[in-house]
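A single protein chain has been omitted; all remaining protein chains appear in their positions.
Entry: chain A
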Amino acid sequence: MPTRVLLARVIIELFTSRVRVTHELRAFCSPLSIGEETRLFLSFRSPIASPAMPPLVPKSGDAVFASVERVNAELFTLTYGAIVRQLLTDLEEVEEVNKQLDQMGYNIGVRLIDEFLAKSNVSRCVDFRETADVIAKVGFKMFLGVAATVTNWDAEGTTCSLVLEDNPLVDFVELPDTCQGLRYCNILSGVIRGALEMVSMKTEITWIRDMLNGDDAYELRVKLLKQVPEEYPYKDDD
């Protein structure tokens, strides 16, 4: 699956005749030295490109949100509430519900990343810091209409916190005493985990603060476990 995303990106970039010799394209064609790289770049550009074409600028979160179709947040909130209620009735165990919500989020994240990459024109993130920034500013804004902030970086730059002040999933919600261990927004952690896995980053996501339990904001701790390099189905010498 990651290869599909990568190939789609290569094809889109070729058609817009703005071939950036990125890391993946370089590996896709075959290892090139610096001199050859430049030649490859020029030969793709010449036949189809108009020289004055500007590079595609990554859109800001607000711009993307304004350009996608939107729906009332209350319908979204109430539907999510119906899902959680169904899960609680069926599974009855709070831990099971948490796991199921995470799994549902994972399934969503795996498909959401395609749409995200297609609509937001973000360029490849250089490191995890940029990834976290993009998720917070563009990703959350584009889908949920609220921007998150990134805080609390650790020393190596592999773990950070995403803080949400406003969360459309939890309007009108109050947790009863019988559901105290329930992580109501667990679907969000699954979504982020699924989406990042499709761009070859294995992460672990935990909830630090939860407004439904009395805290003042929602805080997700995102920890990068490892970067899984992409595998190509083509061998170099074929």
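Just so we're on the same page, contacts are C-beta pairs under 8 Å (C-beta built on N, C-alpha and C of every residue); 3 or more make two chains touch, one makes a residue touch a chain; residues count from 1.
Going forward, contacts and distances are computed from a predicted model.
Undergrad: Can you pick, from "Trafficking protein particle complex subunit", "Cyclin-Q", "Rab-like protein 3" or "Spermatogenesis associated 17", the UniProt name of the chain not shown?
TA: In UniProt, the chain that is not shown appears as "Trafficking protein particle complex subunit".
Undergrad: Of the listed residues A:Arg111, A:Arg124 or A:Lys202, which contacts the missing chain in the full complex?
TA: A:Arg111
Undergrad: With the missing chain put back, which residues of chain A would touch it? List them for me.
TA: On the chain A side, contact with the omitted chain comes from 65, 68-76, 78-83, 85-87, 90, 100, 104, 107-108, 111-112, 115, 142-145, 165, 168, 171-174, 187, 216.
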